[in-house]
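Pasting a structure below so you can have a look.
For this depiction, one protein chain was excluded, whereas all remaining protein chains were kept in their positions.
Per-chain residue numbering starts at 1, and chain names A and B are given in the order in which the chains are listed.
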Amino acid sequence: MEKLREMLDICIRHQTVLGYSLVSLLTVASEHIFSSVLFRCPCSSWNMLYGSVFLLVPALILFLLGFMVHARTWHLLTGICPREKRCRSGPRETSTRCCPVLMQVAARAAVAPLTWVAVALFRASFYECAASGSSLLKNLVCREKGGEACQELLFQIPCNEKLSEKIPGELQAQSQLLGWLVITITVTGYLIATCVSHCRSPVSYLQLKFQKIYWQKEWELFEIKAKEHATRLAEINTNSFFEGTNQEPIGTPSNEDWWKIS
Amino acid sequence: MEKLREMLDICIRHQTVLGYSLVSLLTVASEHIFSSVLFRCPCSSWNMLYGSVFLLVPALILFLLGFMVHARTWHLLTGICPREKRCRSGPRETSTRCCPVLMQVAARAAVAPLTWVAVALFRASFYECAASGSSLLKNLVCREKGGEACQELLFQIPCNEKLSEKIPGELQAQSQLLGWLVITITVTGYLIATCVSHCRSPVSYLQLKFQKIYWQKEWELFEIKAKEHATRLAEINTNSFFEGTNQEPIGTPSNEDWWKIS
Partner (left out) sequence: MEKLREMLDICIRHQTVLGYSLVSLLTVASEHIFSSVLFRCPCSSWNMLYGSVFLLVPALILFLLGFMVHARTWHLLTGICPREKRCRSGPRETSTRCCPVLMQVAARAAVAPLTWVAVALFRASFYECAASGSSLLKNLVCREKGGEACQELLFQIPCNEKLSEKIPGELQAQSQLLGWLVITITVTGYLIATCVSHCRSPVSYLQLKFQKIYWQKEWELFEIKAKEHATRLAEINTNSFFEGTNQEPIGTPSNEDWWKIS
């Protein structure tokens, strides 16, 4: 029992890491399903389009979904239009305030799509299909041999294993090297971004740590209090409706107060 | 026991997401059953009609069912006609009030049909059947060869796997690309709509959160109170019927009051 609680404690403390791992695992699994069950390279002039769509469109969709899931996006956007009119701040100041948060959200939303692209490049089937239809490869390979027939042969590469041995191109190797490149760039980018943001922070490391703990606690307490308050308010309203009595309303924070704490 | 309750709590908190996932899973399962058990492409001039019906009609039916299930539709429509006559508001004001709610309901009702269409396009059998009977493909492929015989061959594509290799057309690839297009448009549309609605909201994010909690609590309390009130009322009425006594009626809210809280 003690051990179980400890395990849960560890899980809760590292929930962000665990969450991203889960997302990545799901991405890998779905990539496996897509590339083995649905993906059939047409082996014709559609190769380029078909391969690129399977490589990039799911990543785009995952990125958009990531934006939708992160609560901070909405925290930031809610009521930005009417607030703009009331106009305490010009558009430039707003963009200065929003930009870092948006970049943070984008960085978090990019975990799943980058996993997709990397895994897809390592498996190489999408890239092979797309590259075999590209005009770049055609120019590279088909200079010496007859154009049309060579093109047809290139299109058949993903469907015919023997062909890929005859024709030089090393598509699979290219794909996996690209995969390593994507991972390297991603990790380096994350590291630099974290360095810069920490370096420019106006507060010290321990204070930052304290802030994080404080925000989390505040959020928890806000939820509990809001639930209590809502229950009390609802009880009063329904009672006064059914019994015809007219109780005095309890104090609810005004709109202005809500703006300030957001 | 503690853990179980926590699990239930998580389920309740994410019930919308879980609900949509369940609906989507059911749609995928039924699509599988339909396309493997019932679907037999006639391989004749009926191809186009038959394929399109299997692709689009179930989606239409799911959309209508979605409308029927969502309580908000009825909340909105109930008594709109007699209320119109009493005429506090002109028709234009009513449409302004109804439009966003209707769009919200439509967006929710569209989850299942869009899943159907996307999955059906990925499986490609419906689209292949429909496209093999389309006059567009005939014009594209049959220009060089003899018209009638070529048309007959095209009709046979979905029933004969060897044929589909000879005749270019890449129907499966087209179908899956269309599937990706549908998904991309859907996700982008949802994201933009949510952005706009959040952006134009007159209240802040935390207040919105509080409102949601309040509405839920109010609804729960309303149900409990209504049940209590109904029991009391029914008891009084049946008693007065069997015993002939004539108890004074307890206060019940008037029709006008009901209109106001709706």
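Throughout what follows, a residue touches a chain if its C-beta (ideal position, glycine included) is under 8 Å from a C-beta of that chain, and two chains touch if they have at least 3 such contacts.
Predicted model only: the values in this text are computed from it and were never measured.
When the missing chain is restored to the complex, the residue among B:Tyr50, B:Trp180 or B:Phe210 that touches it is B:Tyr50.
Chain B residues in contact with the hidden partner, per the touch definition given at the top, are 38, 40, 42, 44, 46, 49-50, 53-54, 57-58, 60-61, 64-65, 67-68, 74-75, 77-82, 222, 226-227, 229-231, 233-235, 237-239, 241-244, 255, 258-259, 261-262.
The rule is short, and it goes like this: only the chains that are shown with their structure count from here on.
Each chain gets one centre point, the mean of its Cα atoms, and the points for chain A and chain B are 26 Å apart.
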